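I have placed the structure first, in the form of structure tokens, so that the comments after it can refer back to it.
Complex shown without one protein chain; remaining protein chains in place.
Labels run A, B and C following the written order; every chain starts at residue 1.
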Amino acid sequence: DLPVALIAGPCQMESREHALEVASALKEIAGKLGIGLVFKTSFDKANRTSANAQRGMGLEAALPVFAEIRESLGLPTLTDVHDAHQCAAVAEAVDVLQIPAFLCRQTDLLLAAAATGRVVNVKKGQFLAPWDMKNVVAKLTGAGNPKVLLTERGASFGYNTLVSDMRALPEMAKTGAPVIFDATHSVQQPGGQGTSSGGQREYVAVLARAAVAVGVAGLFIESHPDPDHAPSDGPNMVALKDMPALLERLMAFDKIAKAA
Amino acid sequence: DLPVALIAGPCQMESREHALEVASALKEIAGKLGIGLVFKTSFDKANRTSANAQRGMGLEAALPVFAEIRESLGLPTLTDVHDAHQCAAVAEAVDVLQIPAFLCRQTDLLLAAAATGRVVNVKKGQFLAPWDMKNVVAKLTGAGNPKVLLTERGASFGYNTLVSDMRALPEMAKTGAPVIFDATHSVQQPGGQGTSSGGQREYVAVLARAAVAVGVAGLFIESHPDPDHAPSDGPNMVALKDMPALLERLMAFDKIAKAA
Amino acid sequence: DLPVALIAGPCQMESREHALEVASALKEIAGKLGIGLVFKTSFDKANRTSANAQRGMGLEAALPVFAEIRESLGLPTLTDVHDAHQCAAVAEAVDVLQIPAFLCRQTDLLLAAAATGRVVNVKKGQFLAPWDMKNVVAKLTGAGNPKVLLTERGASFGYNTLVSDMRALPEMAKTGAPVIFDATHSVQQPGGQGTSSGGQREYVAVLARAAVAVGVAGLFIESHPDPDHAPSDGPNMVALKDMPALLERLMAFDKIAKAA
Partner (left out) sequence: DLPVALIAGPCQMESREHALEVASALKEIAGKLGIGLVFKTSFDKANRTSANAQRGMGLEAALPVFAEIRESLGLPTLTDVHDAHQCAAVAEAVDVLQIPAFLCRQTDLLLAAAATGRVVNVKKGQFLAPWDMKNVVAKLTGAGNPKVLLTERGASFGYNTLVSDMRALPEMAKTGAPVIFDATHSVQQPGGQGTSSGGQREYVAVLARAAVAVGVAGLFIESHPDPDHAPSDGPNMVALKDMPALLERLMAFDKIAKAA
């Protein structure tokens, strides 16, 4: 039972400078607290509610920035892939390939991600029972890649609402894969603002505390210098300045959760 | 932010001796840990899945036992009422009147319970949003009784399944009422065994840990010397022998949850 | 496979005159269409969202009106009971005793209703799977009363929302009891207006058409001369003037649904 790790960063890569600035700030916060950090950001928001919403920098522009963050800051990085064809290129610059929740059953994408040999983090679909993730794990391990992470990010609960079933964490852990709790997207209100998704930032800490007390290998918390002006997931990102106090409390819970 | 309190006892009062034995055992456990205890048991299971299931000792036989537990052990007691006509009599022997979840909208029952002046603990209906409990609280306080507790015990999630939305705890706390988490009935699988409800005892601790980390005034955990042979809710009660370790861990989480 | 019957009337009995007026109007409508009619209205809304909402005329004032409607108009009547003590008195004036959805598992109420020998119509709880209604039927038939109707009125679907699972109709029919579809409360939005429930009147016809095509013994449609000024369930009642066209279409579907 290792201490909880942190996957954090801005929802989308807005620019090289922005990504480096946030990565540096998170590195400093994580360093002071002694928490392991993986820097997360997306090069493409491929399933925005509306086609008019900003999608991000794109693969080609983003990969050198990921490489730079890894090299200059020494941080492992994570990003999401949307298409089997992207996996090989992304794997050269990025340490963890993430499969989006909507795509967690797409066999070709899973196999292409597995084939890179990188760690693969699969978000559980909002439409999937936690025990059904064993089939997803089997697709990856069956392809020869045992480095699988599973992430809970909420289950559909009526319309425009997600609910976080804390039983999903130990259920998914039965697969043997480390389980991450995504406190950012679990408080999303899908489609809740008509042409974009809403969110309940005030409940990020609530659900993160619950998950850590239950026991998780890692937390996924999107963070941003100025969430209210972020191009996506603003309503559910945590401001960088609020991260240290949040993480400190979570680490205290984690210590008790994992005490013998 | 007072330390978490405990509402515990066997699902139903099986006999005077059984009730006293469990109450004594819980008193000793709670005393050693310094946790406040309210003894809970039911004199009538008024809404069993099947009419053939055992209902309990009944009101008249149970009230003297409640009085005896209060007097001889010095424990406050809690029991559930199902009918407005029962409230006055129950209030003479019992300290907290509990409104069952299915009945949380029955105005007459709420008003009769309020009229006793006793503390009233209302379980949130499986069919109710947490923010709608403010109307329930208003029925009680509007009747002149401000001593209201609210208890989360799971929300309907498809058929034969409940889910515990941890956001419900701070949502209900907005009413000003202390919020209890019922870890026993939240793991119930309603009707899940055909003619009785199933349960997932292994998830009592999981959900209780989550709730305490979020922050609650109290925990509701049914416990029994031999749950597998209990006449009701056996699949989700905790064995008395497992309570000390469970409570100790929960109190450690509670301390962090309520640290300044 | 008898033709579909109709249970209709205003949500609550507002006055003797109002009840008689609506009953007469419905009798005329039903007579012209050749559809069997049971007149429904409530003497007490015992579980309003808010304690300040109007509850109705009360038992004593209402019973003579029910008796008068039966006698002067020759209509069978239906009303809901909330307490075991009410059943015997209600059974003297009313033909069908209805068990509200929240109370469908209250054993004493079911047994008291069964003991009257009247037809008992049980609404399925929003928290109950359709196959679990067999246990409810068994409580009634086990008490010696085989005259049971079951009514679908929506299942909890996230917060403040119900969904009508049309599979519930044939599922409940497996018990052997005639199945009614309540098109009024199935479009309710529980608590959806803060201190009262909302409703989607535009979907009454949609769901009623679906249910009749699937095949039901009866329809439950609350109707009112002026729904927008009704004291309860206004948002989901159908105006009397709209009933003939709605029923005519439904009867056409029913004929095909029950063709050999």
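As a working rule, contacts are C-beta pairs under 8 Å (C-beta built on N, C-alpha and C of every residue); 3 or more make two chains touch, one makes a residue touch a chain.
The structure displayed is predicted, hence computed values, not measured ones.
Checked against the full complex, the one of A:S15, A:S72 or A:T107 touching the unshown chain is A:T107. Only one of C:L73, C:A115 or C:V214 touches the absent chain when the whole complex is considered: C:V214. For the chain left out of this panel, the touching residue among A:Q12, A:Q98, A:Q126 or A:N145 is A:Q126.
For chain C, the residues in touch with the chain missing from this view are 155, 157, 163-167, 169-170, 200, 203, 206-207, 209-215, 249, 252-253, 256-257, 259.
Contact between chain B and the unshown chain involves residues 157-159, 161, 163. Counting the whole complex, the residues of chain A in touch with the unshown chain are 46-52, 55, 82-85, 102-103, 105-108, 110-111, 125-132, 135, 138-139, 142-143, 155-156, 159-160, 190-191, 195.
Here is the rule we go by: only the chains that are shown with their structure count from here on.
Relative to the C-alpha centre of chain C, the farthest chain centre belongs to A.
Chain B and chain C have centres, each the mean of its CA atoms, that are 33 Å apart. Distance between chain A and chain B, defined via averaged C-alpha coordinates, is recorded as 37 Å. Residue positions of chain A with contacts to 2 or more other chains are 157, 163.
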